[in-house]
Each structure stands twice: as structure tokens, then as C-alpha cells.
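Scroll down for the structure; my scribbles are underneath it.
For this view, one protein chain was removed and the others were kept in their places.
Chains here go by letter, A, B and C, matching the order in which they are written, and residues are numbered from 1 within each.
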Amino acid sequence: MKKIINDPARFVDDTIEGILLAHPDWLSPAGNNRSLIRKSGVPKGQVGIATGGGSGHLPVFLGYVGEGLAHGVAVGNAFASPSARQMLAVTRGVNAGAGVLHLFGNYQGDSLHFEMAAEMAESDGIRVVAVKASDDIASAPPAEWQSRRGVAGIFFAYKLAGARAAEGADLDAVAETAHYAVANTRTLGVALDACTLPEIGHPNFSFADDEMEIGMGIHGEPGLERRTLMRAEDLAATLVDRILADLPFANGDEVAVLVNGLGSTPVEELYILYRSVAPLLAERGIAVHRTYIGEYATSLDMVGASVSVLKLDADSRRLLDAPARSPFFQQSGAGR
Amino acid sequence: MKKIINDPARFVDDTIEGILLAHPDWLSPAGNNRSLIRKSGVPKGQVGIATGGGSGHLPVFLGYVGEGLAHGVAVGNAFASPSARQMLAVTRGVNAGAGVLHLFGNYQGDSLHFEMAAEMAESDGIRVVAVKASDDIASAPPAEWQSRRGVAGIFFAYKLAGARAAEGADLDAVAETAHYAVANTRTLGVALDACTLPEIGHPNFSFADDEMEIGMGIHGEPGLERRTLMRAEDLAATLVDRILADLPFANGDEVAVLVNGLGSTPVEELYILYRSVAPLLAERGIAVHRTYIGEYATSLDMVGASVSVLKLDADSRRLLDAPARSPFFQQSGAGR
Amino acid sequence: MTPFSLDAPAVRAAIMKATTDLEVATGQLSALDAAIGDGDMGLSIANGCRAIREELPPESADIAALLSEAGLIFSEKAGATIGALVGTALIRAGKSVRSKTTIGLPDLATMLLAAEQGIAERGKAQAGDKTLLDALIPARLALEMAIARGTTVDGAVEAMLTAAHGGVTNTAEMVAKFGRGRYLGERSRGHEDAGATAVYLLLASLATRAE
Partner (left out) sequence: MTPFSLDAPAVRAAIMKATTDLEVATGQLSALDAAIGDGDMGLSIANGCRAIREELPPESADIAALLSEAGLIFSEKAGATIGALVGTALIRAGKSVRSKTTIGLPDLATMLLAAEQGIAERGKAQAGDKTLLDALIPARLALEMAIARGTTVDGAVEAMLTAAHGGVTNTAEMVAKFGRGRYLGERSRGHEDAGATAVYLLLASLATRAE
């Protein structure tokens, strides 16, 4: 294992300590460092957005706490859900009287803990609505899309719901926007090599030298198929074909595209992938309004990438274009 | 070799094509895609900043063309200097009548080609001043700092010189700022594992499973010493001690710190490193004005990190805090 | 042979022993979870167990409070599915013996039933879904049956363990319906379930104390 760490058991806490030192104006601990709230707070009467999940996915989840994004985050161990107690602390911390959106990825551990936290928060009188990202088309058939795993596409849910909350919308409206984002985002990825959890010390599974896996989950969950390495052009076609068939996207649609690196894939390769994604969308009459290319949701040092496509309407386009800012993601309003 | 590419020989061109497709409002080719100029152009009478170098280092070099940054870039093959002909095209393209700063890393290939280009540009009547980043303290003793290799610290030179040019300063002033940045930045890095050039297909050198190399260059140039993997705390101490002794930085100084990932190191680990850098600076009475943590200068899929420290004065602090924007780097004026 | 009866210090000691034994199994449990899940379960359990040993209040005469507190700590420090489910199970097991100062064999059966119900309520799984329940349910049933038959304490505990072990073995034939294993569908067959194995190890640890 080649990592810049101290004690593997301190991986998460050391990371958070570093983040708090590096960006002193950004986050405050709610109780302890594993429950963090935006220092700028939630304006009175604004809906709070609480998120959380396992560590090892930066910028997910913590990096999407910021202006025009979420308000607080519960941080779990590497690839492991945080606890209900942490989520409750965050939920209380981001409640400014207008209720709280629980926005997280659809994994059972996270769901169970967020449900426990929601029950407890509700007995405090805080209204909570939960929306789960479930964009990974490799993990269930289209009819069961709500049981799919949440992957990089959660970025769009943060972006849209965060902008809607910042506009002052009420909890149902913010939840509706989050729901729009998760219902209209489709992601498919590919892994070329496994990642190593610090406390495990070796990869959890192995790949042959010329092997890739289409649809592998961000924790190494099994995907759709193992196959020999493909050219970027062929890979793009495989991913785009399946993504477009899934929603389905149609001629005349306008979309945003996220090409995400899983941790160890150079950004050069993400652009090489996008080079072939763009004409495939154009061919089918799908217009790209905005692209996001880089590391938006990682899996430690996994090698691979994913493509996410969000179908836009007038509202979501406005919300996508709104400014946002955290140390991990910045977007000024104008330009692309 | 596990890469998302097509023909290895097309690595650079495919990357650039992807970038131009993904960010259509950003860059225009000057002649061909290997010489790129900011679409927003250089306002009449403003100093143009031309940069360039080998590919495989994104965001370096191309990613630092943007508002408040450089104006044009010549793109070479992976880890190889671009040609004088490309640099001449960029130099001409960014000249708005006030002359051009050639800002690049101190490598012989780049220097020879930039010199050839400068000679040719000058015979066109364009005034050119060259400033080379030479921040890597592993590559020569302090007295010969100007013969050192340029590494991640070039980011500070782009940031400061770009802001100065945007303020409307003349060529000598912009060059002076660039010189301030390179003279006051010190970087030291560590490599934990090698990278693979697409056209070579296997790593150029090898590491034992428990080995790291302090000071290895971003193309794999030999560093100061090979040693067994260190804890992040000890690594931070090694890097910071050598960096602070080199300039030297002194009690009462104010600095900016860049913790840079070389390509395959998760950003979590960069924060774990910074967690130990911060108290070491504080102990010596050095105040951190701003931090930059992430991938600012990579080496394809190399595993490792570097720490850069820039000594600030009033001017450079103002220039560092100025807004800047490219698809690879965004900073709004306020906050940290 | 003494009749089975544990007071609060004995329950506390049993918790300490079980958390130690389970932590020793970290690698084994992670490997099982890795085969059809994400491989974190051993670590989650180890984190939860260590936290219980470190944080459980040293003096307490209240068995229910001990178990509840252990459940809260475990759910917090283990995280993950296993944290929520085992945490809920411990809290419910505690509630089921509220106000008791010692627990006998029938109380153990009551606690196992309460744990089972808590897990089913929170996780929505049923017997045969390749989960914790597939070790817990047969163990609880065997214990109840042995008590009904008037078996010796040793015999009852052995019957419970044998049933739990059989339950683990049976999970190899099952297709996972919950947790990450469900993404594998048919491919989850042929692997014993990590969570069920943890339940068996927990009961086995308690048994060597109970004998």
C-alpha cells in the first residue's frame, strides 16, 4: 500500500483535521469533526440540506457543502456510512426553521442511519424529507431505478437543490428539485483497476492486466461485465448508448454532462473520453449545455471514469447555472 | 498500461480535442490545436503571457490560460517540449502591442525552443521577456536556484503575473512580478510510484513496495534520496524543514502553501499531509495566508505529492487574492 | 452444573469478551463481506467493538441500560449497515429485559427474539434473504425448543450454536436480497453470508462464557 498517511485507522480523522486547517473559514464541527456545518450557516427560514456518507470519495460528500450547495455533512469511515447520531447532529445544525432535506446516495447503510436520524429529528419537531441519489444504471433495471446505487450524479442533485434552497424555496420545493435531479440523471462508469482501503492495505479485488469492468460500483460493487480494455472511442459508445437508452433521452433534449475520474485516472484521459462522448450526443440531436470534467466523486485510488448525463428543463438549467462555491467546487454564474 | 485512450500516439491531440469540445468558449487554435490562445483575447495594450511545455501535467500548462492567468499556450507531446514554431504562433497571438512574457518551467528543451521563438518574435518587432520557474529545491543547491527545475510552484507565477497583467502593468512590471514569484517559491516533492507514458506503455523506472523518493522530478528525474515509506507526519517534517531552510523563510513571514497531487494520490492524502505541514509552519511563526490543495501540476498517473511555499509581501498578497478563472482553476476574490 | 444466570457485571464481562473475540475475526469477516459485498464489515464491527470496550460505562447494575448504551455506541462507531442493524438489535434486546437484575436462559431467548424483530423492522429482510437473520432465527428457535424440552443449559446452548452454524451454512445456498450482495443476484450464491457468520461468532463467544 503506497499512501501518504499516518495510522491507517486515523485516515478519516487526519483528513478532516487537514481540511479544517486548510480552509479555516469554511466548516464548523457540530459536536465533533465527523459532523460538519457550513460556517456561513443557514439563513433563518432557509431549507437546510444535510448530506453524508462514507469517506474516500472526495469531493463527495464533504466537498459539496458550500454556497449554493449543501449546508452540512456527516462523515463516515472509508466507504462506510456515518452514524445516526452524527446525522442527527447535522440535521439539527442545519435546521433554520424551514426543515431539512436529507440528500445522500442510495446505499443501505446510509439509508438506515439517515432514517434513524430522521425519526429522532422529527421527535425534536424538525421536518425532514429524504431524497436519495440512484443514478448508477449498472445496478438495477430501469423500472427499478430508485433502487439503484448513487454515484457521481449526486453532484447534479447538490447543484440544483443547493441553488433552489439558496433561492429561498420551501422544503417541498427543494425536495422536488432534488428529486428532479436524481430522476433525470443517469450514470455509467468503468473501472480499470481496484482501490485500496487504508485499513485493509491491499486491493479488495483484482483485474487482469488487460481487463476493465463496465458498471463497477464506487466501492467495487460488481458491474455489468468484465472485458478487455477498450479504446476510448468504443468505451464512450458503450457508456453513451446505455445511458441514453435508459431514461430515455430524446432528440432535442438539452443536457449537462459530467465526466468523472475515480481517483487515479489523469484528467487528460477524461477529456479523451469526452472527445468521443460529445459527437455521440450531437449525432442524436442532444445539445450539451454545460460540461463538468474532473474528479467529482472518487473511490480512493481507483482507476477509471464515469459519464453522467442530466436532462435539463428551464428550471434546472437556471439552477445549474447559478453560482456555487466550496474549496472543492467553484462555479461563477456566467460562462462555461 | 491501463489508460482510457485511443492510439497512444494520439494521446495529446485527443486530449486537446476533448478540451476544445468540453469548453467551447475558452480557447482558439492559433494555426493548429497545439498553439492555443484565450478566446477572450488580450485587451489592446495589455501584456500577453505565453506559456507552454510538455503534456501530461494538467492543469499545467494549458489549464492556467484564463482570466487573471496566462493568455496562450504551446502544447508539446507527453513530457516533451513544444516547438519554437508553436511558441512563435502563441507569442504572436497574445501580443496586443505591449510585448509578451514567456513564462515556463526551467527545462532545457523548453528553454531552447522558447529562445528560438523569442529570436524570431523579436525580428517581428515583438518585445519578449522570459521568466522560468525553478522552484524544485531537490534539483540544485540554493546558490544555483535559477538552474533548478520548475515544478508545481509555477502555479504561483501564473497567478501573480496573470493578475499583474490584468491590472494593466507594463512588460517589465509583469516580468518583475513573475520573477518575484519564482524567486520566492520553493517546492519539494515525493514520489511513491512511477508514471507511464502512453507511447512507452510501461513505467520508466520502478519502486520497491515500501519505497519512496524524496525530490523526484515531475518527469521522473532523480531526486535527493530513496527511502522506506514514511508516515505523513515525518514526511511533512522532512519536506517543510528543507523548504524553510532554503529561501530562507523567517519568523513573521506570511506565505501561501500549495499541496499538490502528482496524479494518482487521493486528495484525502494531500490533506493528511497538510495537517502536519500547518503546525510546522505555525511553530516557526510563519502565517499561512491561503492554501491550495489538490492537483495543480501532475505527472500523468504518478503517485506522490509536493509542497510549495510562496513568501508573500503586500503586492504579491493582493495579486494572489485577485480573482482568476479557467476551466481548471477558479478563484473568486473573497474568502479562502 | 450451575443454572444459567448472569447479573449486570457478568453481562458486562460477556460484552467485553464478545467484542474482543469479534475484533479478532476482523480479517475473516471482511473477507466474507468482500466476496459479495464491499469488504468493510470486519472493520466496521472491529470499530464498533473497540468503541464499546472503551466507552461502555464501567459500573452499572442495569442490564437493559448496559445493552442500550452498547447498542448506541456500536451503531455510532461501526457505521454501515451492520452498525444500524446490530445497534438496533442491542437496544431492543436491552429493552426486552428492562428492570431485570439477572438474566436466565429464557431471558436470552426473549432477547434474541427482540433483536430479531428490531433487525427485521429496520432492515425489512425476512428469513432466507441471506442476512444476519438467517443465523439469528434458527438459533433463537433452537434455544426456545431446548428450553421447552427442559434440556440442560449446556445442551440448550449447544443446540443454539449448532442451529446458528447450520443457518450460516445454509446462507451459502441463498441469493442475497439486501445489502450490497443483492447487486450480484445469482452470483451471490455459493458464499456464506458475512453478517450471519458474525452472529454465529457472537453467540459462540457468549457460549464459552455461559457454559
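The rule is short, and it goes like this: a residue touches a chain if its C-beta (ideal position, glycine included) is under 8 Å from a C-beta of that chain, and two chains touch if they have at least 3 such contacts.
Values in this document were obtained by computation on a predicted structure and should not be read as measured data.
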Contact partners of the omitted chain among those displayed are B
Can you work out which residue in B:Thr15, B:Gln86 or B:Ser264 touches the chain that's missing from view?
B:Gln86
Only one of B:Lys3, B:Lys159 or B:His219 touches the unshown chain, namely B:His219
Which residues does chain B use to touch the chain missing from this display?
54, 76-86, 107-109, 112-113, 115-116, 139-140, 149, 197, 199-200, 204-205, 217, 219-222
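Note that only the chains that are shown with their structure count from here on.
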What pattern do the touching chains form: line, ring, star, complete or other?
line
For chain B paired with chain C, centre-to-centre distance based on mean C-alpha positions, whole Å
55
On a C-alpha centroid basis, what's the spacing between chain A and chain C, in Å?
33
Contacts with two or more other chains, residues of chain A listed in rising order:
none
Residues within chain C bordering two or more other chains:
none
